[in-house]
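The complex is shown incomplete by one protein chain, all other protein chains being positioned as in the whole.
Entry: subunit A
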Amino acid sequence: MTTAPAAPAEQGIAVAPDATDDDVRAIPLRRPWRWIGAAVVLLFAAGFLTSVLTNPNIDFAAIGQFLVDPRIFDGVVLTLVITLIAMIVSTLLAIVIAAMRLSSNPVLSSVAWCYVWAFRGTPLLVQIVLWGYLGLLYEQLTIGIPFTDIVFWQIDTNVLITAMVAGLLALTLNQAAYSSEIVRAGMLSVDEGQREAAFSLGMSPLYTFRRVLLPQAMRVIIPPMGNETISMLKNTSLLSVIAVLEIYTQATVISSQNLKQVELLIVASLWYLLMTSILSIPQYYLERRFGRGSSRTLPPTPWQRLRATFTTRRAVEPAPETKAVSAV
């Protein structure tokens, strides 16, 4: 809220001379505790920061050095690659599982239910280790027709399922269970009349799903999927238990040699913060893309918001005949 200069208010009196008694200034409630609260919080924050920055046990030079270490870079790249592959594949899988769950075929919907039940009901860490041990369970992997001798393709498990593949499998299959529930909620949020309208125009069920139902469900799906992407990025660190060389594993490998554990954890944390910040940007654009038509005004993108903060100050014009101008 900004208060307009007094000049226009006087104009207001000139326009309506008999309303002088009504032309009073409204003063908002004073809130001293806000100021006191803010001061206390700032004090503690400053204290904590100084204690960190002046801590002789933290080697800041090492942090700066390892922040740009090529091994850490490799870890960052691998972390991003794993996150993107796992998110994309798990989302496609989630759409299939959600469609199965919503289908009227009881076998398909129970299979989908069991999938979600199993993968959501066990810890991700356990799943990762299990996929890592797949070679112990099955020495050979085979594609063929069950209960017959017909085999199309066969391979040694340890050749195909490297640590990286096991990690990707674990993250993808686990994420698909969570994402399928998000997709399902999105599909349920679309009015039944939409399907009927699409059908009445002669659209096939698949076309209806693709062009009418899914785009509308996306509006509900995207915000939680943004959250899931950020969780996924951080969950890649669990792959250190099967020695996938993502950033956290790289950091621990380095610190086991130079014993600068805290410094390397700080390095990894800074990178995670940077990556999660960058990954949350596309969400704004996707929300705008799929929010078309849903409300009369779309939320601004970070870029528009940034520009707005620098331009509104100059652009504020006092509205005539009102004392207070609210600037959102």
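In this text, a residue touches a chain if its C-beta (ideal position, glycine included) is under 8 Å from a C-beta of that chain, and two chains touch if they have at least 3 such contacts; residues count from 1.
Everything below uses one rule, namely that contacts and distances are computed from a predicted model.
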{"item": "The complex's invisible chain, by UniProt name, from \"L-lactate dehydrogenase complex protein LldE\", \"Iron-sulfur cluster assembly ATPase protein SufC\", \"Amino acid ABC transporter ATP-binding protein\" or \"Acetolactate synthase\"", "value": "\"Amino acid ABC transporter ATP-binding protein\""}
{"item": "Full-complex contact with the absent chain, from A:205, A:223 or A:282", "value": "A:205"}
{"item": "Selected from A:103, A:140 or A:194 as touching the chain missing from the view", "value": "A:194"}
{"item": "Residue numbers in subunit A that touch the chain omitted from display", "value": "191, 193-194, 196-205, 207, 211-212, 215-216, 219, 290, 292-296"}
